[in-house]
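What you see is part of a larger complex, with each chain still in position.
Just so it is clear, A, B and C label the chains in written order, and each chain counts residues from 1 on its own.
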Amino acid sequence: MLAFENDYSEGAHEKVLQRLLETNLEQLPGYGADHYCESAKEKIKEACGCPDADVQFIVGGTQTNQIVISSMLKPCEGVIAAETGHVSTHEAGAIECTGHKVLTLPHEAGKIGADVLDDWLHSFYEDENHEHMVFPGMVYISHPTEYGTLYTKGELAELSAVCSQYGIPLYLDGARLGYGLAAEETDVTLKDVAEYCDVFYIGGTKVGALCGEAVVFTKENMPLHFMTMVKQRGALLAKGRLLGIQFDALFTDDLYSEISRNAIVTADRLKQVLKEKGYEFYIDSPTNQIFVTLENEKMEQLKQNVVFSFWEKKDEDHTVVRFATSWATRMEDVEKLAALL
Amino acid sequence: MLAFENDYSEGAHEKVLQRLLETNLEQLPGYGADHYCESAKEKIKEACGCPDADVQFIVGGTQTNQIVISSMLKPCEGVIAAETGHVSTHEAGAIECTGHKVLTLPHEAGKIGADVLDDWLHSFYEDENHEHMVFPGMVYISHPTEYGTLYTKGELAELSAVCSQYGIPLYLDGARLGYGLAAEETDVTLKDVAEYCDVFYIGGTKVGALCGEAVVFTKENMPLHFMTMVKQRGALLAKGRLLGIQFDALFTDDLYSEISRNAIVTADRLKQVLKEKGYEFYIDSPTNQIFVTLENEKMEQLKQNVVFSFWEKKDEDHTVVRFATSWATRMEDVEKLAALL
Amino acid sequence: MLAFENDYSEGAHEKVLQRLLETNLEQLPGYGADHYCESAKEKIKEACGCPDADVQFIVGGTQTNQIVISSMLKPCEGVIAAETGHVSTHEAGAIECTGHKVLTLPHEAGKIGADVLDDWLHSFYEDENHEHMVFPGMVYISHPTEYGTLYTKGELAELSAVCSQYGIPLYLDGARLGYGLAAEETDVTLKDVAEYCDVFYIGGTKVGALCGEAVVFTKENMPLHFMTMVKQRGALLAKGRLLGIQFDALFTDDLYSEISRNAIVTADRLKQVLKEKGYEFYIDSPTNQIFVTLENEKMEQLKQNVVFSFWEKKDEDHTVVRFATSWATRMEDVEKLAALL
C-alpha cells in the first residue's frame, strides 16, 4: 500500500532516532533539566532570532494547545479561533475541558482575516451586555491551517496589530510549521513568526520526531510556574530528554528545514501530476496537504493501493479527499501514485 | 558520578530501543490503532491472566492517574488515597485540576490498611451531613508505594473486599509495578493485581521504556469513549506506535520481569552493604528504593561522587536520603558506591 | 419612566411576598428539607401530570442550566443548542466553565428544527473522526426562545423522538415558561412539556418570584447525589424555604398561570398598537417579548420616557429594540406607551 493518509505514519527521522540511540545510557536529570533540553532551547531561540524567548517542550499538539491556552487565559476569557480551527473541531473539547470557551469566527480557507477579527472585537466591546459574555483573551491561528493554507507576512502583521490593540496575545499553532516555512510561495520566516506571535509552537510530531512540540514564548510572557502547570495537566515527562534530544537533533545543521522541504517537493510533484491529469482541487494549498475532488468510482479504485483521507462528500458522485506528504515521503511512492491516478 | 538518584535517569532498555529502530519506517495508522499496540495489549492481557481486560497506553504516570481517576469518578466524588499518595502530594494538583478532591487517609509505611479504609467509609455514610461532603468514589493505592513498600496478597484482597462492599473501584498505581513484582519477599503476582484491582497501570517510564504506562481495566469497566477522554486531556499520541512498540518489546519473552529483577538484585546488594556498614534504615523497603539516615558530614562527602535524593531532615546532624536502583543499574556501580559508603 | 426593559424589574408578586411574610418566623430545617419545599414539589408534580417526577429548586437560571447540564453529561460530552441559545451566548461561558462544550446548530427564529438536529447527529456518528470530537450528550432548547418564539406540540414531539433515537436527553430552559404556556396561539401545555422533555425548568425569577427556578426531572432520571452537586456548584441555599415558599405560593390556586397571562394580555395590547401604527416587527413573537424596528430618531425620542432594550442595529437609520411585559406590567403603562409611539 502507498501511504498518503497523513504526516505521522512513520516513526522519527533517522538522525533523530540515531541521537536517541547514542545518548541512551547517558544518565541525565529528569523533567527537562538535562543539557540536551538546554541545548535544543538555545538552538531554537537562535533559529527564531529571539534570544530572550522561553522555550518549553510538550509531548503532543492538543496537549500544547490546551496548556498554552489555559495557562494564559484568565478564568472568564475564551480563545478566538476560526470555526475550522483544530482547537474548535478536532480536539475533543480539550479547551472547554479546562473551563474556557472557543469563540469562533468565520474563516477564509482556514484563515482568520484581520478585519473580521477587528470587527468582532469592536462589536464585542460595544455590546452593552458583554459583561454577560465570554471575554476574548487570546487569538488562535494555525499555520499552515487545517486546509494547508498559509498566512502571508502582511496578514500576520495585521493580525498582530489588532491583537496588540486589544491587549490579547496572538498564538500560532505550528503543528506543521516546518511545512509552512518550506513552502515555495511563502514570504514568512521563522523569525517573522517569532516577531508577530506572542507565543507559538514548532511541531515535532508531524515533522520528523516520534513526539514533541516546542512552545516558544517570545515576549517574556511565559506564565509564572509554567512547568508546574505542565505537570498539573499531566504533560511533564519524567524523561524530558526524549523531547530535548529530538529537538536538539532537529535544530542541528538545519535538519528541521531540510526534512520539511521533502514534504513540499513531493507534494509539489503530486500537485503537478494531479493538475496535468485534470483533477479538480478543492482548495489551493501550498503545503503538504492536497485536497482534491475524486469521482467515487476512481476513489474506490485508488483505495485498492493507496491509503488517503476522506475529507467530505461533495455530491452523490464525488468526494473530497486529502493526500498528505511528509518528511518521510519517498518520491518513488509519489510516482507510483501518479501512475495510479 | 554514580547515579542513584531515581529510576528514570537513562533512556530505554536496548531491546526496546532496538524495536523502535527496526519498525521506524513502517507506515502505521495513528492514535494507537496500529498492530503493535494490538499485539502489546494481547501480551499484557495474557500476562495478567485476564483475557477480557481492556488495555490502553498513556504517556506518563501523572497523566494516567488524572485520566483514569477523572474518567471513572462521578462529578461529586473524590478519590481516597494515603496522605503520602503520589496523587495527593507530588502531582501538582492534577486530580483537583479535573474537579475532584483527593480524600486522604493516614498511612502505614505508605500503605492504607483495609480496616482504616473500612472505618472511614463507615463513618462517612453514618455522618448526617455527608450529603454536604465529597463522596468517596474510588480508592487509590500505589504498589510499590512511595516508600518502596508492598502490599501483601492478603492486604490487597482485604482492600478489594472493602471496596466491593461500598461499590467503589480499587485503583493501583503501578509506576514501579515491575520492581514490586520482582521483589524477593512478595507473594503478589501480576495476576493477583489483576484479580484484586478494578483498574491498575503497569509502569513503563520507570521500567525500561522511554515513556508510557499501560492501563488495565480488569472488570469490563473501561469508561465509554475512554479514547476520547484521553484525547480531551491532551494525552492521545498521534504516533501511538511509540507506546505500543515499547510495551510489545517489554512483554516479549518476559523482558519486563527480567529487567525488573536487575533493580532488585542491585538494590539487595546495596542494602546488604548498608546493613553491614551499620547504616540505619529509615524504612524497610523490599524494592528498588532504599531510604537510609546519613550523618550530614557523610552525606556531603558522598555527594562528591554520587547523585542521590534528599528525602527529609532527621535532626540537626542527620538526613534521610534515598538511593534508587533500576533496570539500568550496573552492579559495578553498586560496588563503587559500596566502597564509598 | 415607563419600564419595558425586561421581565425582572420588580420584586415578587404580592401573594408570593405575603407568604414569605406569614411564614417568616416559622423555624424550619435548612437546605430544602422543609415542608414548604415538599408541598411546592407536590403541587408542581401534579401540575405537570407527572407524579414520579423529581423536582428541585435552584436560585437562578444560568445556575440551573449549569448544574443540570454538567450533572447529566459525561466528561467527553457537550450540549447541543441553537447558536442563539442562552447557554451559548449570554451566560459568560458557564457551561464551558464546567468542562463541557456547547455544540451549536443553526436556528430558525431561535428554534432548533428536528430535521436539522437529526442531520447533525447522523453526520456526527458517520464521521470517521468522531472519536476526536465532542460527543453530543444532551439537547438544550428554550421555550419561549430568546426571541420569544414557541415550539409547537408537534415540534416538541419530533425533537423528543430524535433525542430518544440517539439516546440523549431533551432539556428545556423554561426561564419564561409561564409566558409560553399562557400565549394565545400555543398548543403546548405544561403536561406536554413534562411528557416530551427529559428535564426542564419552570422559571420563577421572571414570573413572579424574587428568585428561583424549579427543575423537573420527568423520567426518573435525576442524577444520583443531585443535591450534593447543587452544593458543589455553590447553589444550595441554607434557607431553602425561600424557594419552597415562593413556588408553593406560585402553584397555589393556579397563580403561576394567572400572573403569566397578564404579561400576554399586556403584550398583545402593545402589539396591536404597534401594528396599527405601522411599526415593523423584527420577528413574530407570541409571548411577552416584542421586537420592533424603530427609526433612530423615534428611538431617541422614546428614550426620554421609556426604558426598553437595544437589540441590534438594523442599518444606519434603524435599530431593532425589545419591549418586554411581565406579570407586573400595568395596562395603564401600556396605554401610556401607546400614546408615545
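Odds and ends about this structure:
Convention: a residue touches a chain if its C-beta (ideal position, glycine included) is under 8 Å from a C-beta of that chain, and two chains touch if they have at least 3 such contacts.
Remember, predicted model here, so these are calculated numbers, not experimental data.
For this complex of identical protein chains, the structure file gives a whole-complex count of 4 copies, while the figure shows 3.
One rule holds in what follows: only the chains that are shown with their structure count from here on.
Chain-to-chain contact here is organised exhaustively, every possible pair of chains being in touch.
Residue numbering shows that chain A and chain C use the same positions for more than half of their mutual interface.
Chain B and chain C have centres, each the mean of its CA atoms, that are 50 Å apart. Mean C-alpha positions place chain A and chain C at a centre distance of 42 Å. Multi-chain contact residues of chain A, defined as those touching 2 or more other chains: 91-93, 97. The part of chain A that touches chain C in the complex is made up of residues 75-76, 78, 89-93, 96-102, 128-129, 131-134, 310. Taken together, the chain B residues at the contact with chain C in this complex read 31, 70-71, 74-76, 99, 131-133, 135, 223-225, 227-229, 231-232, 236.
Within the complex formed with chain A, the chain B residues making contact are 1, 3, 5-6, 8-12, 14, 17, 20-21, 23-30, 59-67, 91-94, 97, 205-206, 210-211, 228-229, 231-239, 241-242, 307, 328.
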